[in-house]
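Missing here is one protein chain; the remaining ones are kept as they sit in the complex.
Chains here go by letter, A, B, C and D, matching the order in which they are written, and residues are numbered from 1 within each.
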C-alpha cells in the first residue's frame, strides 16, 4: 500500500508532519510544489510514475477572490486526475480565511489527521465507511451529526 | 441489472436506506466516501471495477458559498465520468440550506426515493419516461406540472 | 439522416411535439431523462449506440441560482460530448425566468421550432447558414438583425 | 496553409468579410453555425475533416449574464478542442455590451482584422510574435503599450 502526499510551499502550516505518523502502515511518496494549482499534475505523477494507490493533496488557498478561483481550478484539475487514474485524491484544503491564524493552524492539523484516517479507510474497501454514511462527519471541526 | 450507490459520511441523512428497498429487482453495490468531491471517482470505480449499469450519487452539500463551489466541482466530475462511461449517474444532491433541518430530512427522503424510481425507468429503456416529458416533474418536492 | 432528440420530465412544456413535425425528412430517436444534467450522457448514447448524426437537447432550467449552475454543468457536459463525437448538439434551453408562464410557453415553442430548422441546415452542409452569418438571428424571439 | 473560419448567425456584424481579404495567402474553409456554443464542435470538424492548420472563431455574445455564461462555456469548449488538436483557435469574440452599436461594429471589424494578422503570424512560426511580447498589444482597440 503506497500513499502519495502532495503539498505546497505556499501553505503556512506544514500538514505533512501531521499526516505522516498516522500512515505508518503505508509506504509514502512526497511531492512538494509551489502552489495549489501545481498539485493536480503532481498527483498525476504520483499515480503514474510512483504507483501510488491514493494521494492526499495538502493545500492552503488564500482568502482573496482570486484565491478562491485558483482553488476551484486546482479542484477541477484534481477531479480530472482522479477520474483518469480511477483512484482517490483526498483534497485537504484549508482556506486562510477560515479563522484567526491560531484557528487556521488548529483546523489544518485536525483536517489533515482526519483525512489520513479516511485515506486508510478508503484503501481498506468501499464499504469501510458505510456505517458512518449520513452521520454528518466533518474534518477540521467537530462532526455535525445526523439530522435524524 | 446492477445499480451502484455512492454516498458520503458528510451527509446528515442516510439516504441509502430510503433507496435500497425500492431497488429489490437490481443487484446493489455501495461505496461510501468522505464528501461529495470524492463521489466522481467512486462512481468511476463502480462503473469500471464493479460493472454497474447506473449509479446513484447521494450527497448533501453545505450551505456556504464554498460548499456551492464544491458541489459544482463534484457535478462537473460526475458529468465527465458519465460521458466517459456512457452510463447514467443520477445525482441526488440535497443542499443543507434548502429548508429547516426537518424539511431537509423530508426533502432528502423524497428526492432519493423518486430518483430510485427514475433509475429503474432509465434502465428500462430510453423512452420509458417519454410520456412524462415536459410534465414538470420534481424530486424532493411536489411536481410543478405542465405550463400548457 | 438520423436526428436524436433528448428531453426531460423536469421541463414544463413538451417541446418534442413542436420539433417532430418539422423533421419528417429524418429518422428520429428520442431519449427522455429526468433533468438537464442527465442530458449530456443521453446525447452521448444517442450518438454512439443509436448512431445519430445530430442531437437536439431540449431542456428547461429553473429560475433559481442553483438552477443556473445546473444549466452551466449540463452545457459543459454537452460541449464535451459534442467534441468527443465531432457532431453537433443543438442546445434548446428555455429558462423558467425568461418571462411569464404564457411567455415561456411561447418562447419554448418558437425556439424549439427554429432550432429544428437549424438542425436540418447544419446537416445540409457547413456553409448552408453562411448567407445569414452576422445577421442577428434569434431563436425564441424576433431576430435582432444586423448592426450594419 | 489552410485556415478555418467559424462564424455565427447570432452575431450582428459579418466579421468574415473583414477577415477574408487579409488571408489571401491561405486556403479558407468557412463553417457557419447558429450561436457561439456551436463553435467548438465546428472548429473540431474544421481541424479533423477539413484539415485546417488554424481556426478563427468569430462570435458575438449578448450583453446579459446568461450570455456571459454561454461565452464561458464556448471558450472552455474551444480550449478543449485546441488542446486535443494541438492547433490554435483564435477566439474573436465581441461582446454586444462593449459599446454603442456603432462602436461595436468598429470594434468587431478592428478585432477581426488584427486577429487575421495574428493568425498568419502564428502559422509563420512560434517566435514570429516574440519581438512584440510584453508590448501591450490590443485587438478591437488601440494598443495599451508597455508599462516599462
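Throughout what follows, contacts are C-beta pairs under 8 Å (C-beta built on N, C-alpha and C of every residue); 3 or more make two chains touch, one makes a residue touch a chain.
Just so it is clear, the structure is predicted and the values come from calculations on it, not from any experiment.
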Quick one: which of A:32, A:128 or A:146 touches the chain that's been left out? A:32
Decide which residue listed in D:2, D:50 or D:68 touches the omitted chain of the complex. D:68
Which parts of chain D face the unshown chain closely enough to count as touching? 68, 71-72, 75-76, 79-80, 82-83, 85-91, 95, 115, 118, 122, 126-130, 132-139, 144-148
Which positions on chain A touch the chain that was left off? 7-16, 29-34, 37-38, 40-42, 44-45, 48-49, 60, 66, 69-70, 72-74, 76-77, 80-81, 84, 101-102, 104-105
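By definition in this document, only the chains that are shown with their structure count from here on.
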Treating chain B as absent and keeping all other coordinates fixed, how do the remaining chains group by touch? A | C, D
Report, in degrees rounded to the nearest 5, the angle of the rotation taking chain A onto chain C when the C-alpha atoms are fitted. 145
Comparing which residue numbers chain C and chain D contribute to their contact, where sharing over half means same and under half means different, the two sides are different
Quick check: how many Å separate the C-alpha centres of chain B and chain C? 24
For the pair chain A and chain D, the C-alpha centroid-to-centroid distance in angstrom is 39
Multi-chain contact residues (two or more partners), chain C: 72, 76, 80
Among line, ring, star, complete and other, which one matches the pattern of chain touches? line
